[in-house]
Structure formats: structure tokens, C-alpha cells
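Shown here: the complex without one of its protein chains, the others still in place.
Per-chain residue numbering starts at 1, and chain names A and B are given in the order in which the chains are listed.
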Amino acid sequence: MMTTTTPTATTAARAVLAGRPERPRRSPVRRRTVVAWAFMLPLILTNVLVVLGPSLSALYYSFTDWSGVGEARWIGLDNYVELVGDPEFLNAFWHNIVWTVFFLVVPMVMGLFGAFALTRIRRFRLLFRVAFFVPYIVASVVTAAVWENLLSSDVGVGEAFGINFLGNVDLALPTVAFVNNWAWWGFLVVIFLAAMQGVDPSLYEAAALDGAGPFRQFWSVTLPSIRPTFMFLGLMTIIWSFLSFDYVYILTQGGPAGSTDVLSTLLYREAFASLRAGYASAIGIVMGVISAIVVAAYLIIRKRKDWAI
Amino acid sequence: MTLSRRGFLALSGVAALTPALAACGGDARRTFDGIEYWAAFPDDAQREYFQAERVDAFTGSAPVQLTIKPSESIGRLVQTALAAGAGPDLISTAGPAQVAAYAGAGYLLPLDEYAQQYGWNGALAPWALAASRMDGKLLSLPAGYESMILLYNPATLATNGWSVPTNRAEFEAICTEAKAKDMIPVAAGNGDFRPASEWAVTFALNHHAGPTAVHEVLAGRIPWTDPVIVDAIAQLSDYFQRGWWGGSVEDYFTTGFPSMYASLASGEAVFMITGSWALSELGPYFGEEAGNDATWDWAPLFPLRDDVPAQVWDLGIGQTMSINSKCPIPDAAAEYLDFLETDPGRQAEGIAEVGLQPAPVRLTAADFPDSVDERQSRLYVELSNAATIGYTTWTFCPQQTDTELYTNFDKVFTDLITPHEYCAGLDKIFRKELALGKVPAAPAPDGLAR
Partner (left out) sequence: MTTATLEGTARPRSGPRRPVTGRGGGPVVHVVLCLLALFSLGPLVIFLFSALKSQSELATNPLSFPAELRWDNFATAWEQANMAAGLWNSLVVVFGTVVGVCVIAGCAAYAMARLELPGAGAFITYLLVTSSLPTQMFLVPLFYLWTNVNLYNTLFGLVVIYWGLFAPFATLLLRSFMLSIPKEVEEAARIDGAGELRVLVQVVLPMAAPGFLTIALVTALSAYNEFLFAVTFIQESDYLPVSTTFFSFQQGFSQDYTLIGAAGVIMVLPMLVLFLALQRRFIEGVSSSGLGGT
């Protein structure tokens, strides 16, 4: 579901929650600090240049009526006010929510199931792992082509069912989500498998002795043990669901009749087709704020419940 | 600090790579002393022809450098380049709405003096020049123009005992029969190109509501919610829901152009309501190239209501050319524009050879070489003599209105909004753009500016 522009954020954010700086050693702290910042320089430089600077520009433009061409006139909060009442925005926002729910459920269940099933077999585990992971490395443009062909009502599965999946106003969004899921769930299997492989086998033995069958073991041993990974991926799923773009853009461009429109495709259309870069920037800022809120909520909950990661 | 050998190799590798990568790219600064022109072409044949006949063949005061861009991104590439203070000398856009945006930002050089000098006011069709003027200034030249037409396969009509429709009753009769026989009455779809829905809307507006009504709407004198407009939309939506466009509502959303042309050739579809640009696209699907013996022909579109004139040509500007206000050699650029656009013989030859869309100069049968396809020459000769014109939405509507127009029409025939709601939404946006001066000047239906 996430585009390949955000690789393994799992470990990334896991790190957010992990480290605190250590106690200072006896060696001179100041020299270390200077050196440390020197080492940070390339990252800071590229980040400011490519991400921070343009993001701040976008924030500025969201308060203007800039068309992407020419002058930007300050209009204050007008864009945001318009957003709240804009049926297209609300429509896209709703689709993002539906998308989020889909991705919190389907790939997670498939990933958990696949990983757990893999822990219970002795042979071929690696083979299956590779098989499940391959779709993840295929570029979204190619995956879309693969499925467009398969689902087409001329030569594919669509013809067999007599349904035009991508042309149907009700079925298009689940179909696009399905395609994205196909490329995504294998990644989750790999992550969950690694997490599950760290579970203490004696816990399983104890459960088995208590007469627990596989499902019960999964529920009471596996899931709680991998909870940090699981919660973490849940967090990233929510964030990425609001940013999803590739598959919708390539497969349906928000159609048919706006039934697959999501916030990022709306943003793109407003910026480049309607020539309303200021308004599009406001949409972008809203998306960023949502992500920030979700991260903040997660960090607060984690602190409250005192979870260790 | 000493570096280990490994560290040194790594660092020098990066150091060596950087200039190598930079050398791989080009330099955005101007290093070329001629006229820079970015263009996109639908196929290789047109591109090669243009390079040979319009670039290499130009012997004016400065050479021309043609840079090819992909058609789906050229608009955005030009836009972002201009926003960054760069951009080519000759700016090509897809229509007056974009020109208005660029002009408002000061990117374009007014061309009135050059028009005087080269006599463009006489050479180019008045309606096109009128649409190219903003605030009385000429800011672009119409470089390519097009019209909506009806495409059909004569054999299909003959086999089924039909003739080319000239009014609504005939059209509806054929469509009803065709649908009953499980054919596609009108090959259509926006699977490849989302904005394609506005071709149908253009057809409905000009041939149901009528060009006079559309002219009034574009001038802001009647609202989009006027019953004559709403009825036109409602009627079109009804046609879509009967499955006349594309065979079914769902198939409409996923049908692409190759599929449409192929169905016309195979006799599965009866008509295609599209623009004159299609004439240079459908070649590969008919005849020897395609391995069948299908032929095609075109006819003018017909009125859908009694009050509408019998022959209305829905005209549009497919491409505009302007001079970048930062161009260091505007005189040479204007000279090139004149070369590109005004000579009827050159335009006609472009049509004949590769189906290059012509500028709106008056063409007669005599201008065309003998090798020309009769269907192409007939079209452009008739267009040159058009008495009543209609308005294509992508030329005469401002940018945001146009985007809403094609995006939301899909919601009308899928019953997500009513025709009245659709028109009300358009009206709201149109009023805003009208107040901001973003609406191109629409000439009156009889072709002259008023």
C-alpha cells in the first residue's frame, strides 16, 4: 500500500520510540558534539533543501490563491474554509478513511496468518517467504499493468465474471485497494515472521500443555508477544493510507465519477488541472497535519500505557 | 586524521561520481542562440515530418531547436518551467484558458505589432483570433484548430440499412436499433483520457441548447442553470444511461481509444462523436494496416432540437503559440511563427502528409496536393467556410470550470448528482472565474467577434 518512496518505515519509527541519549561519558562532551553535528550535516542539508524548505513554501502558498503561475495573493484562511465545505474534499477524505480501514484489516490479517502459518511448517519456509515477497518489489506502474490486464473485461477475469471492476462506481475503490494489497501483504508477512521468530518457544509449550490448539496459541501467545511490531505497523498503515497515490492515479485517476478519488489525487488534480496550487497546498497541509496528529496520538498512548518497543 | 584505504576509496568514489552525474545532465541555462521550442507529437511520423519540414526547413534569421516532450506531461513541464523563470522561447499551450493564466502572470509577449507587420489579422480566421485576444491584446496565435465531427463506418450503415443521421429523430432511431442488436451505438470512453467526457458535453451544449445559448452563457448573460442548458445535460445523461455511449456506463469508464477505433472498424460500433484530431489517429485501425477491409468517413454533427441550426461546427483551438516575454530574440521568434502558420500550402501539405493539425487559415481545394486524402481536405475546406460555429468547452471555458465540467459530468449519468446540481456547480465556479477575468472572449456564432 505504501509507495516505494517510503521504505521500511517500520524500523524507522521503531527507532523513534527506542532511543534516549545515553549518560555522558567522561570524554570531552563539547568536542563530541561538534563532531556529531558535523556528521549530521549532509542529512540536514539535503533534508532542508528537498523537504523542509519546499514544505514551508507550500505552507505559505496554502494561504494564497496562487495558480501555480504568476503571483500569489494572500487570502488568509479562505482555502481552508473552502475545503471544509467542498464535497470533493469530503468525498476524497471519506475514501481515505475507507482505504485505511481496508488496510488495517485485510493485509494485516493476511500477513499475520501467513507469518504464523510459516512458523508452523518445517520445510519450504524460505521458499514461501520469497514467493510472498516478490510482488512487493515489482514497481507500482508494472503491478497496475499486470492487474489491468487481468481484470479487463475484454480479455481477463472481468470477462469471466461479466463485471467491469474498474469501471463500476461501487466496485472500483475496493478493486484498487485489492491490487495495492496484493503488492503489500507479502512485506507484512516478512516483518511479522521475523517478529514471531523471536517469541520464546517455551511459551508455546506451556500453552500446548494447557491444551491450547493453534488458534488459541496464536491469540494468547503470538499476538501479545509481537504487539509492539503490530501496533507500529498499524500506525504506519494509518499514515500511509492517507498518502496513498500511485495505484489510484495509475489505475483510475480518481474515477469512475470520483468513486476512487483520494486526497492525494485530488491534490494533484487541483494543482495541475485546475491550476489552483494554493488550494492544493492547503490540501497537502491538511494531509500532513493528519499524519502529525496520528503520530502524536501514538506517542502519547505509548507513553501512557508504558509500552516498550 | 588518517583515512584507511577503504575509507579513502569510498570517499573518492563519491567525489568522482558527483561531477560525472552532473555531466550526465544538461544545463538549464541557455547555451543555444536560436529559438527554443518544446513540442509533443502523437506519433513518430508527425514528429519526423515536423522536424524536417518545419524546423530544418526554416531559413529565417535564427535556427530553431525542437525539444520533444511527452504529450501527457508537456503542459505541466512548460508550466513549472515558467513558474521557475525559465521555459522555452515559444510557448505552446492547449488552449486560450491556459494562455489567460500565463498572460496574467506576465509570461507572454503581446503580439499585436507582429500581427500588423505580418498581416495575421487577415490570414487567420476571425473567430480564432477573437478567442486569442485578452483585454484587447493578442497574446497567442491559434496554431492548430479542430472541430467536433461524427465518425462512422459506411459499410456498417449500409449493412443495416441506415443512412447518416441529419437530425435527432434519425439519430435516436439508429441508436435504439443498434442497441437492440447488441451493438455499441456511439463508441466512447474516458478510460485513456479522463477529459473525454467533455466532448459529449460539447456536443450536447452546442447541438441541443444551441450555439446562441452557449454564447450567452459564456458571456455571463444567462446562468448555467438556464433550462435550455439543464435540458441539454439531462438529455445527454439519458443517452448515456441507455448505454448508447460506450455500450454501458461501466464500459465507458474503462474503454480506451484503440478499442473505440477497433470497434468502429469491426462494425461493433456505429458512430464515434469525436474531434477532427481523430482523423490522423484512426489510420492504423482501418484497411491494409489493420488487416481488414474497413473504411471510415465523417459527417457533420446534427441538431438535437428544432431551434438549433442544421449545420453547426463546434470549433476549438487545439494548440496555441505564444512568445515568452523573456525571449531574447522575439523578432526571430515572430518570423518563425509566421512561417509556421500562415501559408495555406504549407498547412495543406502537413494535413496531407501526416495529418498535422493546421492553423485556422482559409483553405481551398486547390491548396491541397493531389496525394491528400479526400476526407481530410473536404473537412478543412468546409471548416474554412463555416457559417455557424459552436464552442468547444476546452477552448472557451476557463480552466477550473472546464475541469469541473468533465469531472462532474461522470457523476450526472451515474446518478450521483442531478443535471441541475451539475449546472449549479458549474455556474458558481464560472461566475468566480468570470469576475477574475479568466474567461476567453467568445465570438458570436456567426464567426465574427462582437
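Criterion: a contact is a pair of C-beta atoms (placed from the backbone, for glycine too) under 8 Å apart; a residue touches a chain by one contact, two chains touch by 3 or more.
Being a predicted model, the structure only gives us computed values, none of them experimental.
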Touch with the omitted chain, as defined above, among A:Pro107, A:Gly167 or A:Gly284 = A:Gly284
Inquiry  = Out of A:Met40, A:Leu90 or A:Val105, which residue would touch the omitted chain in the full complex?
reply    = A:Met40
Message = To test your reading of the contact rule: which positions on subunit A touch the chain that is missing from view?
response = 3-16, 18-22, 24-25, 27, 29, 32-33, 35-37, 39-43, 46-47, 49-55, 57-58, 61, 68, 110, 114, 117-122, 125-126, 128-135, 137-142, 145-147, 149-150, 152, 154-156, 159, 182, 186, 190-191, 193-201, 204, 214, 225-229, 239, 243, 245, 250, 263-264, 267-268, 271, 277, 280-281, 283-285, 287-288, 291-292, 295, 299, 308
Task = Could you please point out the subunit B residues that touch the chain left off the display?
result = 1-4, 6-7, 10, 13-14, 17-18, 21-22, 24-29, 67-70, 72-73, 76-77, 80-81, 83-86, 191-192, 256-259, 262
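Here is the rule we use: only the chains that are shown with their structure count from here on.
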Task = Mind listing the subunit B positions that touch subunit A in their complex?
result = 75-76, 79-80, 82-83, 98, 101-102, 104-107, 190-191, 194, 248-254, 259, 399-400, 403-404, 407-408, 410-411, 414, 416
Task = Would you tell me which residues of subunit A are touching subunit B in their complex?
result = 67-71, 152-154, 163-164, 166-169, 172, 252-258, 269, 272-276
